[in-house]
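What you see is the complex with one protein chain gone and the rest in place.
Chain lettering (A and B) follows the sequence in which the chains are written, and residue indices restart at 1 in each chain.
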Amino acid sequence: MHAPLELADLAADTLTRIRARRPRVHCVTNTVAQQYTANMLLAAGAVPSMTISPEEIAAFAASADGLLVNLGTFDAERRAAIGMALATFGDNKKPWALDPVFIERSPGRAQFARELMARRPAVVRLNQAEFTALSGGQSPEHFAKEQRTIVALTGDHDLVTDGERRATIANGDPLMGAVTAMGCAGSALVCAALAVEPDAWLAAAAALLALGVAGEIAAKEARGPGSFASAIIDAFYGLDRAALRGRAKVS
Amino acid sequence: MHAPLELADLAADTLTRIRARRPRVHCVTNTVAQQYTANMLLAAGAVPSMTISPEEIAAFAASADGLLVNLGTFDAERRAAIGMALATFGDNKKPWALDPVFIERSPGRAQFARELMARRPAVVRLNQAEFTALSGGQSPEHFAKEQRTIVALTGDHDLVTDGERRATIANGDPLMGAVTAMGCAGSALVCAALAVEPDAWLAAAAALLALGVAGEIAAKEARGPGSFASAIIDAFYGLDRAALRGRAKVS
Partner (left out) sequence: MHAPLELADLAADTLTRIRARRPRVHCVTNTVAQQYTANMLLAAGAVPSMTISPEEIAAFAASADGLLVNLGTFDAERRAAIGMALATFGDNKKPWALDPVFIERSPGRAQFARELMARRPAVVRLNQAEFTALSGGQSPEHFAKEQRTIVALTGDHDLVTDGERRATIANGDPLMGAVTAMGCAGSALVCAALAVEPDAWLAAAAALLALGVAGEIAAKEARGPGSFASAIIDAFYGLDRAALRGRAKVS
């Protein structure tokens, strides 16, 4: 539906806007992922915040341009914080993303993720095991259409669909799976893109294409997952239109 | 009791099994250590999870192959989570490891660590100050025998004993002490080894030998503790039988 060069250009435009506008992205995310997610957002040009305190999350969400809800920890405090953040953020009709981490391992988390779908995330970013647990075996297109959301399914290839349009992104590197919080960081980048790009399908595809291209650049110089984790942040920070156009593998 | 080459080969076998089976290791650990521990486990080929939520930790522990109990934070929520994780994991008679971080600084933590000894950890991984606080001055061999556990005492040299057998590992590098959570990550590697190696003494010695050898490889190219923290993850990821055999200093 989009030629590689077209999506590469749109991704470059999105990056340019993130760097110029510096959107504030508030992340309700797990403690494992907080530091890496914050550093990836900073590398993209966004401004991260991470508090989950019920006493102040509404204030942070009210002044944020993007919101990530990551279920990597599932407890009463975070559920309350998520509810408050969504109420504030949703009142402003701003788009948010859901990352239902590891819901296949925890029935309570899976149930909560299904409840959150009713709050209409603009994008759901997840892997195949999580998608199966969330959708009960529907196809990504069917689930996206029924839930009126964008499914951003990451793995060897990334698939981004709104039920009608579909982008398959074959960029990235296997080392991305050997760094904790890489998926969480990708979801946060989707939120930064949603803050500057009104087409949520395009925002999600742009963010994941950019991350995949950064991963390929990083893999060239990494000696393993430790140096790769830093190198992909460097690569995202330095990503430009030429690299996106030269490397995009989109169908 | 084991010649260096013999332990090096057994450590290589253990690594091969971790990479092939990809054991799930659930870590109840402190927030300082979570990211680094997760990345070290991923570099080893294991699959980390980290939630401490009382609402779901039993589900995670039930589907885990390894369990780490790290006392780096001591509060009511974590104590409850530890109890639930041990109940679930222990019902399956699976071996777990205890890391009693900083118990010499906190009497309550030390008391809790002593109570946990009654739950029979397969391995206790700790430094000298922590061991003195836990054992009240007993020798490692005596404590291991009395408590029917493996003592894995790390420092300039690492000592691993079940009261009868004893391995002294002289690998490693001083920079390992300048990276936060290195000990915690070592304990998590012990858990990954316990998931694939039924002899707990051998599992602990294999994991610590592998980490020490990775540390030596990393130190050759590191310019300080920042680059070392990444380089040891790279080195663990790429560790092979030849490096283990060529570098093992075990007596």
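Operating definition for what follows: a contact is a pair of C-beta atoms (placed from the backbone, for glycine too) under 8 Å apart; a residue touches a chain by one contact, two chains touch by 3 or more.
The shown structure was predicted, so the numbers you read here are calculated from the model rather than taken from an experiment.
Touch with the chain omitted from the figure is made, among B:G83, B:G155 or B:P225, by B:P225. Screening A:M50, A:L68, A:L153 or A:A210 against the full complex identifies A:M50 as the residue touching the chain left out. The missing chain lies against chain B, touching residues 30-33, 35-36, 72-76, 102, 105-109, 177-181, 222-227, 229-230. Against the chain not displayed here, chain A makes contact via residues 31, 34-35, 38-39, 42-43, 48-56, 59-60, 63, 229-238.
Keep this in mind: only the chains that are shown with their structure count from here on.
Between chain A and chain B the centroid-to-centroid distance comes to 33 Å (mean Cα coordinates, whole Å).
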